[in-house]
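All protein chains but one are shown in place.
So, subunit A:
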Amino acid sequence: MTQSLATFLSLSIDGVAYGMLLFLISVGLTVTLGVMRVVNLAHSAFAMIGGYFTLWAMQRAGLDFFVALLVGVIGTMVLGAVLERTLYRWVYTANGLGQLLMTIGLAFIICAIAKHLAGTELQTIPVPQGLRGTWDFGAFSVSVYRIFALVCSAVVAFGIWLGLERTPFGAKLRAAVDNPRMARCVGINVPVVFSITFAIGCGLSGLGGALSSQILPLEPYYGLKYLVLVLIVVAAGGLGSLRGSLYAGLLLGLIDTLGRYYVPALGAFMIYLAVLAILLIRPQGLVGRA
């Protein structure tokens, strides 16, 4: 295998793994945006919360990485459910602009609390020995952690699809979204269905935040800093489309990684150029509803 082909292969694997992580941190927003029509700009703040919960479960409670990951996800879900029952009630009734303002405000508050509790230092979640290092296949090598993150994201993607399309809960949720009054009439408890969906969305972002801390390190401003990444994945994929987010995450991850190597002069702008191109050709996003 020639050197340049090996380089291209390793870059592609990196790009796919990065793309899957992008998908993972934005999929929660896709779920809440797509099924509940809530523009939740505090979404990446929940990713940060998931990351901090996982970190603290490891540092302060001395838990194992995988247990801590579970604690982080469940903690974020519980917090999300509580906030949904209290604050987000008002967000639902607001119009689009109201939703934006309320949720970005919440993101600021969460950042301030995180700064107070965690300090401004950067943190990353220590990874167990087995996930460190690289696998070498002759001329090219891949990072073990990226493969792990890739597999996790793929499992999550499949799980969400299965949950929405193939379970009674998924059917209830789709019914509750399409016609809440009719859903109530047939005995679906719409508020509870929404709470659970919102909590799942938060849990997914929490998982994304914890898993991606190797690439996007935790800090109190995480929730605002990486909001742009989350939003462009959702926008390029098509608002609320699960498949769209997956395609957009993968495409942007690949373009970003390959662009930085082959067109270094453009560096970090490649991803924005790509988003621009996608939205010019398909204003509704890759899998948008026209």
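The rule is simple: a residue touches a chain if its C-beta (ideal position, glycine included) is under 8 Å from a C-beta of that chain, and two chains touch if they have at least 3 such contacts; residues count from 1.
Here, contacts and distances are computed from a predicted model.
Entry comment: the absent subunit's protein name, as recorded by UniProt, is "ABC transporter substrate-binding protein", drawn from "Cupredoxin domain-containing protein", "Na(+)/H(+) antiporter subunit C", "ABC transporter substrate-binding protein" or "Iron-sulfur cluster assembly protein".
The residue touching the chain not shown here, chosen from A:Phe46, A:Phe65, A:Tyr145 or A:Phe194, is A:Tyr145. Within the whole complex, the absent chain has one touching residue among A:Arg85, A:Arg184 or A:Arg260, and that is A:Arg260. Screening A:Leu5, A:Leu101 or A:Leu122 against the full complex identifies A:Leu122 as the residue touching the chain left out.
Contact between subunit A and the absent chain runs through residues 3, 7, 10-11, 14-15, 18, 120-124, 126, 132-134, 141, 143, 145, 214-217, 219-221, 225, 256-261, 264, 267-269.
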